[in-house]
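Structure first, then comments.
Excluded from the complex is one protein chain; the other protein chains are retained at their positions.
Each chain carries a letter (A and B) given by its place in the written order, and its residues are counted from 1.
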Amino acid sequence: MSKLSRRTFVKSLGAASLAPATLLAAPPLLAAAAGATPPTQPSAATDEKPLYLFFNADEAAFIEAACERLIPHDEVGPGALDAGVPNYLDKQLGGSWGAGERLYRSGPWQQGTPSQGYQLPFTPAELFHAALRAILAEFDGKTAFKELSAEQQDAYLKSLEAGGKDLAGVPSAAFFQMLLQMTVEGYFSDPVYGGNKNMVAWKMIGFPGAYANYYDLVDKHGIKLDREPMSIGSDRHGLVHPDPNIPASL
Amino acid sequence: MNALARSNPIALRLLLVLALPSAALAADPPAGDAARGATIAATCQGCHGAHGEGVPATGGPRLAGQTAEYLGAQLHNYADGRRTNPIMSAMAKGLDAQKQADVAAFFAAQSAPYAARTVEPAPEQLARGRTLTRVGDESKQLQACANCHGPDGAGERYATPYLAGQSAAYVASAIKEWKSGARHGGEAQMRPVAQRLDDQDIAAVSAYFESLGDNAH
Partner (left out) sequence: MTQRLKATDVVIIGVGMVGSIVAKELAAAGYKVVGLERGQPRFTVPDFQGPAVHDELRFDIRKALMQDNTKEAVTFRNKVSETALPIRRWESFLPGTGLGGSHVHWNGQTYRFHANDFQLATKTRARYGAKFLDPDLTPQDWGVTYADLEPHYDRFEYLLGTSGKAGNIKGTIQAGGDPFESPRSRDYPTPPQKEPYHGALFRKAATDLGYHPFPQPSSNLSQPYTNPEGVKLNACVFCGFCERYACEHYAKAVPQTIILPVLLKNANFELRTGCQVQRINLDSTKKQATGVTYIDGAGNEFEQPASLVITSGFALNNVRMFLLSGIGKPYDPATGKGTVGRNYAYQTVSTVASFFDEDVNINPFMASGASGTLINDFAGDNFDHAELGFIGGAFVGAVNTNGRPIQYHPVPPGTPAWGKDWKQAVAKHYNHTVMFSIHGSSMSQRQNYLDLDPTYKDAWGQPLLRMTFDFPPNDLRMAQYVTGKAIEIGKAMGAKQVAGNPRKGPYTVTQYQTTHNTGGTIMGDDPATSVVNRYLQSWDVSNVFVIGASNFPQNASWNPTDTVGALTYWAIDALKNKYMKNPGRLVQA
């Protein structure tokens, strides 16, 4: 059962420093992973694969391996696969976000300066499909990306990140940045969107989630709030009812 | 010097050394011991039940599983007059800070089936309660109770107590105490809410929260 371990910070007008008062209990250690596992493997507790609606099997295999390199499972905390990040990407790209919600889509198109931001005609779904087509073609006949070692996978991702490569019309850096951004979203967003499964990422950092009454706690300076995080989809018993098909529109 | 400082040497030392008393930054209450608390809790059973399940016949509310911090703070408030009740005030004053923490720890560690209902609400009453707790009422400037009290009265640990399965009679009386100004501790948030709830709505939310005490779950 979780405890409120209190480290009261007592303000003083005269004290020379703001040293915290004596600990009543040490802050809990971050959860240790289950044994030493290879960097590309999620924890043993990962459920079966999600139902992919956007990615085909080959695309999904690449995405799973790539996301896991962006946020790998290790002794500090969960990785992208533990958190269900590929499922998040799949549902976003397959939904209204992927289709171009909230994107000014009229031409004409010019590359623009870095200050001018994204200037490609692709919707996120089109961008991912094109880029993945090119990436999978590159690996055709060779060892699949997911079979490479972690170092080789990282080197490939860095080559995408560095830019200069054209992925069926998509600049590789643009694809990489969108992949990274969506991976972070899938890791830290509310679990109702299909990622951050069981709020593992929130538990790692100590973010309490969507229910947030702190009126009586905000001035308990330095307190360690050791409570289970709460999702938008949490019910009274702490179970999250995710709906991975919730579109990200108002 | 408040009662807490008189009875708690640690708090007293902090207050003297740092000369900065503040309700928000008061020294920590001592850590409670649930085993010691079990002994003290024998005197609570009559109204609150052996495991803090509440006793409808006496009006004693459910305590089981509420955070030790919340329960301890209520005992403290009964002891120093911020809450008043003929039975609880006397009970709390008879417990020093350590005993308050111990019995709070005991009840916080309990789990118990829900006690029998104190009210039999009509379906419209439950529907109204459900609306108020989950959505609110713009015409009365009432936000959803869930914002602070969590999904279906689950509470937000260390911030707001759970209400699911709480005695309807008790919830109603608590709201009325905030409304009248009799209850302190939490009034910055609860008094405006209570003032906007009429008797019908008080009955509706109380009945709805109590109805969530379903032993099937």
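In this text, a residue touches a chain if its C-beta (ideal position, glycine included) is under 8 Å from a C-beta of that chain, and two chains touch if they have at least 3 such contacts.
Please read these numbers as outputs of a predicted model, since none were measured by experiment.
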item	value
Which of A:133, A:146, A:165 or A:224 contacts the chain that the document leaves out	A:224
Options A:59, A:90 or A:185, residue touching the unrepresented chain	A:185
Residues in chain B touching the chain absent from view	24, 135-138, 141-144, 146-148, 151, 188-189, 191-193
Residue numbers in chain A that touch the chain omitted from display	7, 9, 11, 17-18, 20, 27, 30, 39, 69-72, 74, 76-77, 79, 97, 100-106, 108, 110, 112-119, 154, 157, 161, 180, 183-185, 188-190, 192-193, 201-202, 204-215, 217-219, 221-225, 230-232, 234, 248-250
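Definition applied: only the chains that are shown with their structure count from here on.
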item	value
Distance between the centres, which are taken as Cα means, of chain B and chain A, whole angstrom	38
Residue ranges of chain A touching chain B (in the complex, touch as defined)	1-2, 4, 6, 8-15, 21, 24-25, 211-217, 219-221, 225, 227-228, 230, 234-238
Residues of chain B touching chain A in the complex	14, 18-20, 22, 24-25, 27-28, 31, 67-69, 109, 147-148, 150-154, 156-160, 164, 186, 188-189, 212, 217
